[in-house]
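Sharing a structure below in structure tokens format, with a few things to ask.
As you look at this complex, bear in mind that one protein chain is not there, while each of the others sits in place.
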Amino acid sequence: MPVITIEAGKMDKEKKLQLVQGMVSVASEVLNIPEQAFTTIIRENDAENVGVGKELLADRHAK
Amino acid sequence: MPVITIEAGKMDKEKKLQLVQGMVSVASEVLNIPEQAFTTIIRENDAENVGVGKELLADRHAK
Amino acid sequence: MPVITIEAGKMDKEKKLQLVQGMVSVASEVLNIPEQAFTTIIRENDAENVGVGKELLADRHAK
Amino acid sequence: MPVITIEAGKMDKEKKLQLVQGMVSVASEVLNIPEQAFTTIIRENDAENVGVGKELLADRHAK
Amino acid sequence: MPVITIEAGKMDKEKKLQLVQGMVSVASEVLNIPEQAFTTIIRENDAENVGVGKELLADRHAK
Partner (left out) sequence: MPVITIEAGKMDKEKKLQLVQGMVSVASEVLNIPEQAFTTIIRENDAENVGVGKELLADRHAK
């Protein structure tokens, strides 16, 4: 505890590391909880599996 | 906000669009919130990764 | 299976029933899975616990 | 999209705002996605509802 | 990591401890991962916030 989850799209490993380091630093400082206590889960969703309003993100990207 | 997540099995793109359009229409009307405010995440789970009771869905399908 | 989760705000019982009935009807028809197989979880989030962009929804509502 | 969820304990409104602003800033910059596109959900869990190893967090805090 | 989440109804503290101890023991042994690495989150849902098929669990309980 705490557990951070981010639902996003495809990303490379470098961005995953930056996300984990950046979000854990912020949350650790705000909540005054040691960084080692944090678990972060990054979910890479296909754009076809994400709806924004009544549109698939994949279709929005294709425009 | 709001965010709808559906945990289901494999499906084609046409069904994903129908799910997003159908569920967002219903939820938007019931909650009186504009459709554009909705995010929907479709999770396609392998049948091997889903348990129903004490059985794997994959084994149930194989019967 | 399947499991539908909706993250939203406070709502009365009547709306919860309409949400469950409406979303399960749609998803059952699209996925061709019996309605009884569906589990739906409705999460009523305080507006203070939801961020939209870099704002708390509670602050947005207070404007 | 994207959607950030943080499972943590009780916190005051000021910390919620700092969490949303801080995490969204980081994620927006790393993923190169506009801040307005982000939804953040903060889950305040009772310490009794969180297990760390085979212990309840509430019991750990009580030591 | 790993993180176990259980969506259930109201329960007393004793049951929460039994759930955490029991599920973590099983998962630790099956996955060969130390028990201390596990985080468990117990979600107590109001029966009104849970749909089973097209019915609210609260209504099913009231029968």
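Letters A, B, C, D and E name the chains as they come in the text, with residue numbers starting at 1 for each one.
Here is the rule we go by: contacts are C-beta pairs under 8 Å (C-beta built on N, C-alpha and C of every residue); 3 or more make two chains touch, one makes a residue touch a chain.
The structure presented is a predicted model; accordingly, all values stated were derived computationally and were not measured.
Novice: What shown chains come into contact with the chain that's not displayed?
Specialist: Taking every chain of the complex into account, the missing one touches A, B, C, E.
Novice: So that we can see where the missing chain sits, which residues of chain B does it touch?
Specialist: Output for chain B: 7, 45, 48-56, 58-59.
Novice: For chain C, which residues reach the chain that was dropped from this view?
Specialist: That gives, for chain C, the contact residues 1, 3, 39, 41.
Novice: Since one chain isn't shown, list which residues of chain E touch it in the complete complex.
Specialist: Looking at chain E, the ones touching the missing chain are residues 1-9, 11, 15, 18-19, 22-23, 25-27, 29-31, 33, 45, 50, 52, 57.
As a convention for this text, only the chains that are shown with their structure count from here on.
Novice: Chains in contact with chain A and with chain E: which ones?
Specialist: A chain counts here if it touches both chain A and chain E, which gives D.
Novice: Please state whether the interface between chain D and chain E is built from the same residues or different ones, using more than half shared residue numbers as the mark of same.
Specialist: Copies use mostly different positions to touch.
Novice: Please compute the angle of the rotation superposing chain B on chain E (C-alpha atoms), rounded to a multiple of 5 degrees.
Specialist: In short, 180 degrees.
Novice: So how far apart, in whole Å, are chain B and chain C when each is placed at the average of its C-alpha atoms?
Specialist: The mean C-alpha positions of chain B and chain C differ by 12 Å.
Novice: Which whole number of Å gives the spacing of the CA centres of chain C and chain D?
Specialist: 20
Novice: What residues in chain A touch two or more of the other chains?
Specialist: Residues 1, 3, 7, 45, 50, 52.
Novice: How is the touch graph of the chains shaped: line, ring, star, complete or other?
Specialist: Contact pattern: none of line, ring, star or complete.
Novice: Tell me, which pairs of chains are in touch?
Specialist: Chain pairs that touch: A-B, A-D, A-E, B-C, B-D, C-D, C-E, D-E.
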